[in-house]
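Can you keep this structure in mind? I'll have questions shortly.
Only a single protein chain was left out; the remaining protein chains are all shown in position.
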Amino acid sequence: MGLKRKDILSIASLSVDEINMILEASEPFKEVSGREIKKVPALRGKTVVNLFFEPSTRTRTSFELAAKRLSADVINFSPSSSSIVKGETLLDTAKNIESMQADIIVLRHSSSGAAETLGRAVRSSVINAGDGWHEHPTQALLDLFTIKEKKGGISGLGVVIVGDLAHSRVARSNIHGLVKMGARVRVVSPPTMVPPFFDQLGVEVYHSFDEALPGMDVIIMLRLQLERQGWALFPSIREYSRLYGLTAERVQLAKPNVLIMHPGPLNRGVEIAPEVADSHGSVILDQVTNGVAVRMGLMYLLSELN
Amino acid sequence: MGLKRKDILSIASLSVDEINMILEASEPFKEVSGREIKKVPALRGKTVVNLFFEPSTRTRTSFELAAKRLSADVINFSPSSSSIVKGETLLDTAKNIESMQADIIVLRHSSSGAAETLGRAVRSSVINAGDGWHEHPTQALLDLFTIKEKKGGISGLGVVIVGDLAHSRVARSNIHGLVKMGARVRVVSPPTMVPPFFDQLGVEVYHSFDEALPGMDVIIMLRLQLERQGWALFPSIREYSRLYGLTAERVQLAKPNVLIMHPGPLNRGVEIAPEVADSHGSVILDQVTNGVAVRMGLMYLLSELN
Partner (left out) sequence: MGLKRKDILSIASLSVDEINMILEASEPFKEVSGREIKKVPALRGKTVVNLFFEPSTRTRTSFELAAKRLSADVINFSPSSSSIVKGETLLDTAKNIESMQADIIVLRHSSSGAAETLGRAVRSSVINAGDGWHEHPTQALLDLFTIKEKKGGISGLGVVIVGDLAHSRVARSNIHGLVKMGARVRVVSPPTMVPPFFDQLGVEVYHSFDEALPGMDVIIMLRLQLERQGWALFPSIREYSRLYGLTAERVQLAKPNVLIMHPGPLNRGVEIAPEVADSHGSVILDQVTNGVAVRMGLMYLLSELN
């Protein structure tokens, strides 16, 4: 028994059974990461290549640690300064990596669909670590893992996702995952930051944060990507923060033991108040811990295939 | 039995026996890379340092994977942003690395002769991973390995090398290797891109690609280094491509089962047509696979010395 697919490209393409399988496979690896000796031989002699066309120290590190704790050989391949400059195509780069017998390629790329293109082209397993505004499936899997761990399950929970939905692959993956797993999902976003098709995803769209909070078990704050263009869709950071920032007062509007989540890195004082980020209900650092476990679980399942 | 030399600096300095020894030592490592568990303990507890003064994700990755599959500890040391800025000399950098007990230093440097200088200065083995326009011996070794694997031998074969000979360390290493191994070597290049001494290397110099092709068993296309100055030696890319690009029609002029080789990365549509790069006769990705095996073989032989 195991995953029947070679690649993890999106949450949209995973079945509920597959998501459950990944979450369950990740549990023992969470235990491994808490041990004195955080290492198992599951992927010994396998090669994992982190192919990151966008810089991301955090996600890359999480995958790198996951692979190393599985005893894989890990290569960081950041083509920005090298082959890309030299004009090689994504597929040629990937074919090269495949030819070096990579078992798993972890891809981050600025183009939506890049991971799918790659998955079709190579025999290696491909894990999408973020493709443009499309999906970031391992972020959603670690979020589902965290919610399940803290709340005992996902089905029936009220979850609200808040921020720039138009440019968030994290939102997109989480919406697909949460809806599949039976959560009631609300999204909150400035009108300029919601793509028109979002009401077809099985979520309720709100423009008022305060109105969306009552009855919610989980609040997922999105990072305001100050370094990206999406930001121009809003008049000022202060105004954004006033309307869509999570403050201690707003937390009171949700259910008593509401979980507070954020994919990081935090803009403290912008989308989340410092005292909320550091509060008892915040599971932001649990998400980081669980990220390593879920990536271990996923790589383990994919390597079982080969 | 084994290599008697500490360093691999050039193909020009290797004997036919040494080349044969390296090619034979690499064969079992090709088999290792095809296994479920791609790892042997041959270099456990040894330290390999990739000292790359020029960026090269692909070659660095090939060496890094080779070393890791031999169980060595590998350090990537890219001084561009650090000591070099601080004005340290190449020799001081190398002496430092030696003092950290590096067993093997893999050097890429923009100056011809840098590897030789280094090899004389340190006790560590030095492998030249490309020094200026001088040599790139492991590229030639993997090309020889690939030709031998596909054609059963090298002696007596007709091999044509096409491109900017003046600025190609790949061409220089391959010419030395192929001539030593008994191939008949032709080179094709615009008149502005052939250094005057090339006719002393035991090759026939052509300026017409079409005239050089009849009777050839292997075509080695060189990358047009669009990012370097050498490019200014030709009026336009389109003109270069028309005269010196490998098209499906040109392939017909060579022998029926001609091998098509390229060190990568490809400029598709410039020096090689996409349909030729992806054709049955193309062994470009086999070169990549064999690159890891040959580098494993070479590091294994060098470590036997110590």
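For clarity, chains are labelled A and B in written order, and residue numbers in each chain start from 1.
Going forward, a contact is a pair of C-beta atoms (placed from the backbone, for glycine too) under 8 Å apart; a residue touches a chain by one contact, two chains touch by 3 or more.
Quantities reported herein were computed from a predicted structural model and do not represent experimental measurements.
J.: Taking the full complex into account, find the residue in A:Ser13, A:Thr89, A:Thr247 or A:Thr289 that is in contact with the omitted chain.
T.: A:Thr289
J.: Could you tell me which of B:Arg44, B:Arg120 or B:Arg238 touches the chain that is not displayed?
T.: B:Arg44
J.: Which residues does chain B use to touch the chain missing from this display?
T.: Touch with the absent chain occurs at residues 44-47, 49, 73, 75, 77-79, 81-83, 85-89, 92-93, 95-101, 306.
J.: Suppose we count only contacts with the excluded chain; which residues of chain A make the list?
T.: Missing-chain contacts on chain A: residues 33-39, 55-58, 61-62, 64-65, 68-69, 226-227, 264-268, 285-286, 288-289, 291-292.
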